[in-house]
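A single protein chain has been removed from this complex, and every other one stays in its place.
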Amino acid sequence: MLIHEDRLFPADPGTRRIARALYAHVAKLPLISPHGHTQASWFAKNEPFPDPATLFVQPDHYVFRMLYSQGVSMDDLGIGQAVIEDPRKVWRIFAQHYYLFRGTPTRMWLDYSFQELFGFKERLSEKTADHYFDSISEKLTKAEYLPRALYDSFHLEVLTTTDPPNDRLENHKAIRASGWKARILPTFRPDSVVDPEFAGFAENIAKLGEMHGEDSGNWKGYLNALRKARARFKELGCTATDHGHPTAQTADLTEAEAAKLYSAVLAGKADAAQQEVFRAQMLTEMARMSLEDGFVMQIHPGSFRNHNQYVYERYGRDMGADIPRPTNYVDALHPLLNKFGNEKGLTIILFMLDESTLSRELAPLAGHYPCLRLGPPWWFHDSPEGMMRFRELTTETAGFYNTVGFNDDTRAFLSIPARHDVARRIDCGFLARLVAEHRLDEDEAFEVAHELAYGLVKKAYRL
Amino acid sequence: MLIHEDRLFPADPGTRRIARALYAHVAKLPLISPHGHTQASWFAKNEPFPDPATLFVQPDHYVFRMLYSQGVSMDDLGIGQAVIEDPRKVWRIFAQHYYLFRGTPTRMWLDYSFQELFGFKERLSEKTADHYFDSISEKLTKAEYLPRALYDSFHLEVLTTTDPPNDRLENHKAIRASGWKARILPTFRPDSVVDPEFAGFAENIAKLGEMHGEDSGNWKGYLNALRKARARFKELGCTATDHGHPTAQTADLTEAEAAKLYSAVLAGKADAAQQEVFRAQMLTEMARMSLEDGFVMQIHPGSFRNHNQYVYERYGRDMGADIPRPTNYVDALHPLLNKFGNEKGLTIILFMLDESTLSRELAPLAGHYPCLRLGPPWWFHDSPEGMMRFRELTTETAGFYNTVGFNDDTRAFLSIPARHDVARRIDCGFLARLVAEHRLDEDEAFEVAHELAYGLVKKAYRL
Partner (left out) sequence: MLIHEDRLFPADPGTRRIARALYAHVAKLPLISPHGHTQASWFAKNEPFPDPATLFVQPDHYVFRMLYSQGVSMDDLGIGQAVIEDPRKVWRIFAQHYYLFRGTPTRMWLDYSFQELFGFKERLSEKTADHYFDSISEKLTKAEYLPRALYDSFHLEVLTTTDPPNDRLENHKAIRASGWKARILPTFRPDSVVDPEFAGFAENIAKLGEMHGEDSGNWKGYLNALRKARARFKELGCTATDHGHPTAQTADLTEAEAAKLYSAVLAGKADAAQQEVFRAQMLTEMARMSLEDGFVMQIHPGSFRNHNQYVYERYGRDMGADIPRPTNYVDALHPLLNKFGNEKGLTIILFMLDESTLSRELAPLAGHYPCLRLGPPWWFHDSPEGMMRFRELTTETAGFYNTVGFNDDTRAFLSIPARHDVARRIDCGFLARLVAEHRLDEDEAFEVAHELAYGLVKKAYRL
């Protein structure tokens, strides 16, 4: 077997027994996936996934960054190719280097899919590469492996995508029109029209104005266009925005200052510092709009995007070369929190890539401000050790109820059940330790386990 | 039962057996509480505590910050009210939200008091709220629940308060005059007269001069007044100073520079940077005076005080909105350490709110400089996980003997035994792991456990 029924539970037998019982209580709960990067088109079209390499290797920067770090060429992996020329060759390279993933969450997610979805019992390796390739290829053409069938079999209750304001959301409309009862919702991600460093920023804003019948060349028109875009998202069930900024900086400019800065930014005359202030101000503007339309805000700061220039120039964005930086929240969020931090109608979910902030800044902030909640451990920390540290570093100050359960945050659709399963097991393991150490009563642990797996995420994201 | 006799011990049965034995060795040792915020007036007057809400909710920012973070209004909790209008109503709100504290040290401290002091066996909840309220209210009027009786039943050997230089210490004198044999001592906390940003700074300094017959309008007179204030504290048994600065910055100005800066600061003409230098210089001045009078220095840096302006303006200081910031010690302490760091007669106890400094800066500094000792994990880190991380992150570089045992640092008098009990259990659990992993011999673990619970704190604070 590739995965064991007791995987990720604490080794101590007494604690493991408690963990097992807690897990049994939550293992079958529906999945809520409010922050993902799957593509609505998959569900709109419901066509078969093309081949194993295109499914597992090409879209997953967790996978190819590890291979690249050990000298495998991106070209040999089909990265940057519209259609992979020789998917079997890519798959063989992947299989041959599968040992590199020992001890990583990627390995755990993949093994879960391989066993639970495709029925493999022998480990992927050079030896089994072709068997895997042929067997997966064959299954992908079957009805039960089509995107909609998988969505159903995964017990997904809600799945959201991530979409720019200029997206017409045709695929979401098509899903609705199709009569299929799944709840696939858009998320409003305005980076492309609020971050002056985003490629095509000015054009994106021009299009934004056009699409919404506003003159986005001035501050008021721009804000109105954003409001209308949000309303359009809301009609299709959207409940949240998402903001991927380099820092958590916020600002509280006067309207005149903001309008003036907007003109400079739009004209390309703002320097790096002014661009940062603009992004900062836009977080505050988004909070203001959230108070109007009820959208939950998600802030994902702290990544140095496209650190590897060569890779960026040759292969583009999201190629595994985004590297976290030290992140400050306590000073950066101060302007926004002083403006809206005491509003009970506002929910802001904070994510982090810098674990030193968890006990120092994030838990103390979330344990005080009514609007703040802590998102689950993100990205490199979406892992057993990362999740365990997250609970150890935040629970004592922020409690469980200022956190929001689990997000899978993935482009790899097939990994969704595996990722939720890891989170449920780790949370149950953490709770089991609290029970074993008599820090939490067992009846309470069952309640909390349910909240962490299902209740908190629904409430936080207003789903 | 609310608390279990094996609580906080490691789950592994073999390790737990060792932890139990170590704990049995130290559980009944007297409590030394050299850094607290209880009020001397309680012991001078020895009057009953008024009611459960005023005792447990109103003074405890750990409690109401959590309730506030989940949408409970501060007004509804009686915060900012001189006398709580309807304490039963406050208590019911607290009881109804008691589940929020699951997994937090606050819950553990409260349950300890509820069971050990008041005899409750059923958990606090909406259902038991009135029972708790009535039963506690009744007991508070009894002789054995008066402050002095509690002091004795807690097995306190020393309890210190925290007092500004302008305090006449009348309550301390009254305790002495009463003939009661308890050892309740003041601690010299000069923030109000060394921090230019402290409310009423100039007035405080004028009063300081007046009280001590010195012209505090000039640098020399100011320093003399401080010296005399320290001497006055010393007469009442004070052995330590405490410094709550935003950063750990120290300075080593010439006398002329210092005098000039003092004039500017006192005249309100110093900018933020100069105010910081003034605080920095005052740490060095305090060290110089400590070499004269033997006071131990405690430095508590790294908090962004009153982060929430709305809460500060409406309810004042210490309302749960102080948030830690990244803290640097290695550069900040350099001026002071180069001046006095090699003095064997000096003891400086460093506290932290930024755990990333523990293995990086604090353990290496304390493992070298003869004057430095590490204070116990402070505030948000005064918790089982925080204490365990503290030992894991400091012991290998600084050893046990450069730490100073436990401080409860509390305003909540009734939580003192619970807090010391948590520290003793966690330290015994840590030592038990070292023994179980054959990293420390068992006979040595018993010696160290005694030092951590009792010996080191007496020696470090010169009590």
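Lettered A and B in written order, each chain numbered from 1.
The rule we apply is simple: contacts are C-beta pairs under 8 Å (C-beta built on N, C-alpha and C of every residue); 3 or more make two chains touch, one makes a residue touch a chain.
All of these numbers come straight from a predicted model, not from anything done at the bench.
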Which residue of A:34, A:59, A:209 or A:320 touches the chain not shown here: A:320
Touch with the omitted chain, as defined above, among B:361, B:382, B:408 or B:421: B:361
Among A:4, A:28, A:181 or A:269, the residue in touch with the chain that has been omitted: A:4
Chain A residues touching the omitted chain (full complex): 3-4, 6-13, 65-66, 68-71, 99-105, 108, 123, 304, 307-311, 320-321, 323-326, 353-356, 380-381, 383-386
Residue numbers in chain B that touch the chain omitted from display: 10, 12, 14-15, 326, 328, 330-331, 334, 337-338, 341-342, 344, 356, 359-361, 363-370, 372, 392-393, 395-402, 433-434, 436-441, 444, 447-448
